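All protein chains but one are shown at their positions in the complex.
Should a chain be cited, it is by its letter among A and B, assigned in written order, with residues numbered from 1 in that chain.
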Amino acid sequence: MSARRSAAERLVLGAPWAWLAVFFLIPFLIVVKISLSQAALAQPPYTPAFDLADGWEAMVGRLGELSFAAYAGLAEDWLYAQAYLSSLRMALISTAFTLAVAYPMAYAMARAPEHLRPVLLVLAIAPFWTSFLIRVYAWITILKDEGLLNQALLSLGLISEPLHIFATDGAVVIGIVYSYLPFMVLPLYNAIARQPPELREAAADLGASPTAAFWRITVPLSGPGILAGCLLVFIPAIGEFVIPDLLGGSDTLMIGRTLWVEFFDNRDWPAASAVAVVLLALLVVPMALYERSQMAEAQP
Amino acid sequence: MSAAPLITFEHVTKRYGAVTAVDDVSLEIGAGEFFALLGPSGCGKTTLMRLIAGFETPDAGRILIDGRDMADMPPHARPVNMMFQSYALFPHMDVARNIGFGLVQAGQPKHEIETRVSELLRLVQLEGLGARKPDQLSGGQRQRVALARALARKPRLVLLDEPLAALDRKLREETQFELMRLQRELGTGFMLVTHDQDEAMVMAQRIAVMRAGRIEQLGAPRAIYEEPASRFVAGFIGEVNLFDGVIERVDGGVSFVRLNGLDVLTPVAGVGAVGESVTLAVRPERMFLELMHDEGLPGVVLDSAYRGDTQVARVQLENGPLVRLARFGADAALMPERGAKVRLSIPPDAARILPA
Partner (left out) sequence: MKSTSAVRTAALFFGFAFLYAPIALLVLYSFNASRLVTVWGGFSTRWYASLLENDQLIASAWISLRVALVSALIATIVGTCAAIALARFGRFRGRIAFSSMIYAPLVMPEVITGLSLLLLFVALDIPRGFWTVVVAHATLGMCFVAVVVHARLVTLDRSLEEAAMDLGATPGGALLRVTLPLAAPSIAAGYALAFILSIDDVVIASFTSGPGSTTLPMRIYSQVRLGVTPEINAVSTILIGLVALVLLTGFLLGLRGRMKQA
């Protein structure tokens, strides 16, 4: 097949290949390399710095200066491990809640009359198209101690003191669930809508009440959709930065924030790179899972 | 048919928006009979079937199963089971669990379910395939799983929705006889819903021919074929030649009909009024090919099709309609070629008067 590839075909395949190689693969190699460097008061702020102008031999010579110091630093300081674990915990909790909110919605959408479904789909996806930042910002005004939620609850007499949600882990979970909801609804909807209605009817015909049919037929068959949706939320949620930064408290520990702080505030590029490499290592398995599920789906 | 009917439709009507799918249908189906709902697409047979299963509720009228009004009875509580046209096997369960699904819903103990499932696998000749998943089976095998699953709960009636549609010809014939055998052995009521008149004629003991939401004729296959109650039924079941004419004379129980445009008087059983316009129906295999070339209606053979066991010819009669001729077995060899001039006649007992 590849032997008789025309020039045009080579371009069509080559262009994205080259782009991703340069702007995706190589950057990762660079991140790994930086993680093996040491912070320095220099521009760029790490050493050794490989400068092509110095010549190949000089660069090879500098290889000896690479070290695992940054990783050692990660291992020594318990804070990093805490941040990873805390991110994992938040991501898991958020994914679970997102699933719980999204499933009934997706199910109701899939069971809606045929002519309504496109409208419902657009309505469910539309928030995703408005700025993510804006939507997180909206929650600030809602969740603050003097915010709209507390105002409403106080005036209804449901609580006597304002709920302290803002600047807690809880606010971050709400933010993640809210922002990532469309990502969960879409694969779930596809998985449920794809099931032929005869299956539900057959189950009813054979004696299953609607509830029994839901749990024994609909949910198991939507498995791939559940997996895709959960991965689509879990993986990016672990490395989330904006949401914990805006909605979380000073004690909300998430690895995305740690990376940001190391890089921008501490100017410790090797440390930030090491954080990224370790994070990526942790995510390799879920990411591979996700890619496997997507490629299996995409097979014609 | 046994004394108390199994299914009773009392003036049942079902509408979808502006369309009346089932129009004031009243019908009785006996326990243990092999019944067929036959008709072209859109005639209402599928809706009728779904009304029995409980997937639709009637806009007017009542449906009774074993004398009980099914008005508020959801599908999972009815003693009726369905074999779906698409089989609707649960893809995430193996064959055994598919078949046992209804028994699990009924709350039967595990070992009883296992026994029953083995019994059913034997019944439909799928022994040893219990652990396979539906996507590992052939179309014919999947159908048998669907059938076994529908029989598992020993329903009073099994609805068969176009059961043979997806099968190739040979398999179709085998399955037809299989289904008849099963129905006889089990004594369960079978209701076949199909647009294929071959299926209905072969398998059913009684057929209801439907059109536009109404039942045009109800009866045994022979009666429907030999004595069609309307032009539609005559044309839908098998092939038929239609001749318009006027009753010229009535003598004894026989009406003599002068066929329009043709110089012949055809005797037909049945009594009508002199001067009445009638339509006669004659089956292609009853048209007589005159070997004496000076008697009968003249015509030209337009085309001739050899099908192995039958031969069919279309003959354009001078001054008359296009007519189909059919011969079977050894007689097929006697069929004339395309272009041949022939003479046809209608034997005395071959024609039937169709009601207006």
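The rule is short, and it goes like this: a contact is a pair of C-beta atoms (placed from the backbone, for glycine too) under 8 Å apart; a residue touches a chain by one contact, two chains touch by 3 or more.
Remember, it's a predicted structure, so these values are computed and weren't measured experimentally.
K.L.:
Which residue among A:Ser67, A:Gln82 or A:Ser131 touches the omitted chain?
P.N.:
Once the missing chain is taken into account, the touching residue is A:Ser131.
K.L.:
Check each of B:Pro40, B:Pro74, B:Gly139 or B:Gly339 against the chain that is not shown and name the one that touches it.
P.N.:
Looking across B:Pro40, B:Pro74, B:Gly139 or B:Gly339, the contact with the absent chain belongs to B:Pro74.
K.L.:
Please pick, from A:Ala69, A:Leu163, A:Val219 or A:Val242, the residue that touches the omitted chain in the full complex.
P.N.:
Answering carefully, the residue with contact to the hidden chain is A:Val242.
K.L.:
If the hidden chain were put back, which residues of subunit A would touch it?
P.N.:
1-2, 6, 8-9, 11-13, 15-17, 19-20, 23-28, 30-31, 34, 44, 50, 101-102, 104-105, 107-109, 111-112, 118, 120, 122-124, 126-127, 129-135, 137-142, 144, 146-148, 151, 178, 181, 200, 204, 210, 231-232, 235-236, 238-242, 245-246, 256, 259-260, 263, 269, 272-273, 276, 279-280, 283, 286-288, 290-291, 294-295, 298-300
Going forward, only the chains that are shown with their structure count from here on.
K.L.:
CA centre of subunit A versus CA centre of subunit B: separation in Å?
P.N.:
Going by mean C-alpha positions, subunit A sits 58 Å from subunit B.
K.L.:
If we count contacts the way the header does, which residues on subunit B are in touch with subunit A in the complex?
P.N.:
Contact set of subunit B toward subunit A: 53-55, 74-77, 80-82, 84, 86, 88, 90-92, 101-102, 105-106, 149-150, 152-153.
K.L.:
If we count contacts the way the header does, which residues on subunit A are in touch with subunit B in the complex?
P.N.:
Within the complex, subunit A contacts subunit B at residues 196, 198-199, 201-209, 212, 216-217, 220-221, 223.
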